[in-house]
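Before I ask anything, here is the structure I am working with.
Of the protein chains in this complex, one is absent; all others appear in place.
In order of appearance the chains are A and B, and numbering begins at 1 in each one.
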Amino acid sequence: MQLAVRLCGYFFNLFEPLFRVGQRWLGLSRLGWLFVAPNLLVFGLFTFLPILINLVYATTGGVKLMPLERPFTGAENFAILLECRDYFDLQSCRKDVFWRSIFNTARFSLIQVVLMVGLSLLTALVLNRKIIGRGFWRSVFFYPVLLSPVVVALIWKWLLQSQGVFNAGLVAAGAAPVDWLLDAGWAFFWTVFVSIWAHMGFYTLILLAGLQAIPKDMYEAAQLDAARPWRTLRRITLPLLIPNLIVVLVLALIRAVQIFDEVFVLTGGGPGSATTFIVQFIYQTGFAEQIHLYGLAAAASLMLALGLIALTLAQLRLTRASTAGQKAR
Amino acid sequence: MLTTISKTGIAAAAAAMMGLSLTAHAAEIRVMCYQDGVECEVTAAQAKRFEAANPGTKVVIDTVPYKTIVEQLPVQLAAGQGPDIARVTDLGGLSKYYLDVSAHVKDRAYWETNFGATLPWLRPSAADKGIYGFMSQLTMTGPYVNKTLFEQAKVALPGPKATWDEWVEAARKVSKATQTPAALAWDRSGHRFAGPAISYGAKIFDAKGDLVLDDGYKTTVNKFVAWHKDGAMLKEVWAGSGGSSYADSIGEFKNGRVAMVLSGSWQINRLQKDIGNAFDWVAVPNPCGPAACSGIPGGAAWVALKTSKSPKEVGMFLDFIASEANYAEFTGKTENIPAHAGLAKKGVPYPGATPAARAALASFSAGVASLSPVAYQFQGYKFNRAMMLPTVARVTQAIVGEMSNDEAMTKIGADMADAVKQAQK
Partner (left out) sequence: MRALNFLTRTRGRQKLDWTDWLSYLYLGVGLFTLFAPIVWLLMSSLKTESALSQFPPSFLPYSQKTVQVAGHDKPLPLFTVRQTDGSLREMAQVRRIGIMATLVDPVQPQQEIRVNINDRKPVNELTFAWGNYTDLFAKFSFGRYLWNSVFITVVATLLTLLINSMAAFALSKYQFRGQKAVFLLIIATLMIPPTIILVPVFLVINSVGLLNSLWGVILPAIATPTGVFLLRQYMLTIPDELLEAARMDHASEWRIYWKIILPLSAPALAVLAIFSVMWRWNDFLLPLIVLSRSEYFTLQLALNSFQGELNTQWHYLLAMTVITLVPITLVFAFLQKYITTGIASAGVK
């Protein structure tokens, strides 16, 4: 402990003169730039620059890695991705797996976000009650959030494989074993289930905090008016919870659209392309195939990023409108 | 507690820095190796002997998963980074990164005599005459059969000239009698798939030497999908993944869930270790189709890479492990088929091989003669993965019912053309 304190002291003394000088040069308010500089530097180098490089990839073709060696092709990659003989038949598209993955991702995000936020809300409401050992229960629900996606996927893969414990239970009960991960419908169900299993605790905690921030006198007033619990929920609890719900919905949607690790380990995108989501398509196109189509991968990722930004903005606008509506009432 | 950690940290950092300064003077060559059995361990032992014989040169064998070789190495090489030597299977695809070490090997004639048949596989173009490395093994795809299950079911093993249909029928009977989940399985690999395809008459290449999908290929696809639909094939292997990721069926074979698998000779060591005495297993000759009874040759090669900073030491090390004595030791311990012409004729002692492994090795070695010339051509073709990977992805989609067989064929063709076109840009 002593060593740590002394190290901190050295560190402090190291940088103080730098900032004193900086203060004299930049003046007080612009000193903020100096503080934000390291973060911006790392971010610029390792996030912003790669995004720009991605733009270069998206507008070039060929299979070379170095951007400058690639032939310029303009919007050809985007054209390839969007080329379809009949827009109502996914099969007829040139990159049918791309379209399938978008469709899968949309379906997944919608179902998973609604279910997960609903379950988180329910759990938060339960945890908000007068129960014994609330801290313990909170930790129970939060624990899976800490596990890495690979660990989560392996645990469930082990449970669901054809000789796993789920099928053992079925056989013991006299039923036939089910191909949990080999059937398109079930595989999709399990991707939703496992991702909710792994992430619900995080959102539960945020909603719980929101619930606990609602002043108690609100409830007392409602009780005085002999309001039924359902009414209290609808008129008092939910409206006051809206800010937290917005945060949860936005974060959950962003995460759902970006899902990759746990699904990749759990199903590999299979069976066929039933659980192939958009990020996996990008990974496969750019990394996993022998002939690396970096351009296509970059074009697809740009489209994903734009789509995600549009989705989030739309979501924020919608929720702002509903909040305004609520306030007006 | 923090103090001890900080102290350990500082000590570790100091040690690392000392280590760095020590090795800065010696030549160090890094070898990126993957193994199915014990290939990297055997090579590491040989590397120690090389270091003893050549003080001043350090050889580091990096054992990495196969996935790293397939996915990370090409990207690294494209970025100008990478090890000095690697054990690779995509011989043609990576050929532009190979380093010619003919100037650094002791006896060129030795290389030409013993590795002459397979050296062209490593050359970027037909006219090139350089030495870029050598095959660490010669492998062949072929089936393994669970003899014990056949005995329990009282079904006789089909003969050496039996067709795929006859084998599937026999395996089906065995599966029914012994209640296994399925009759047989093929590795999830376009490379494995090509063997039966060629046997069914697929020409793979057209007159111009480009990849083509013909009726023979289509027949194989149709049969394969049908075998899945009627339950003969174990669904897990192909349908259990998406995209074109590789999955082998040996695990299912080991656990006795199928009576027969289509895999390859590199699994012999693993089978010997993992099955032990649980049941009797044999390697059988490749079943026949109307055109051939062929598997696909292949193998992993040790290649020198352009990213190396010590070409001379690389040449010396490759020379060392390619020498007859060391190659024989490697082949014997890893239970592979040698790609060394001299040793193939002389025969290699396989110490530690069980009778089952020996029999399997003999069966595969004998099968080399029935390899179709198309198979050799396919193995050596630079863009063969342009055909192999879409086959896996699209046939899986047909198996799970996402598309019909005809659509799958069309898509394979389209994906293949796209990939080759981009690769030639």
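Just so we're on the same page, contacts are C-beta pairs under 8 Å (C-beta built on N, C-alpha and C of every residue); 3 or more make two chains touch, one makes a residue touch a chain.
Small disclaimer: the values here were computed from a predicted structure and weren't measured.
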With the full complex in mind, choose from B:R49, B:K67 or B:K129 the residue touching the hidden chain. B:K67
Hidden partner chain, residues of chain A it touches: 12, 15-16, 18-20, 23, 28-36, 38-40, 42-43, 45-54, 57, 65-67, 122-123, 126-127, 129-132, 135, 137-151, 154-156, 158-159, 163-165, 167-168, 171-172, 197, 202, 205-206, 208-210, 212-213, 244, 247, 254, 257-258, 260-261, 265, 279, 282-283, 286-287, 294, 297-298, 301, 304-305, 308-309, 312
At which residues does chain B meet the chain that is not included here? 30, 32, 62-68, 72-73, 75-76, 79-81, 147-148, 151-152, 246-248, 250-252, 254-255, 277, 280
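Operating definition for what follows: only the chains that are shown with their structure count from here on.
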For chain A and chain B, what's the span in angstrom between their mean Cα positions? 38
State the interface residues of chain A toward chain B in the complex, per the touch definition above. 1-4, 7, 61-66, 71, 80, 91, 94, 96-97, 162, 179, 181-182, 184, 267-276, 280, 284, 287-293
Per the contact definition, I'd like the list of chain B residues that touch chain A in the complex. 2-3, 6-7, 70-71, 74-75, 78-79, 90, 93, 181, 235-236, 239-245, 383, 385-386, 389, 393, 396-397, 399-403, 407, 411, 414, 418-420, 422-423, 425
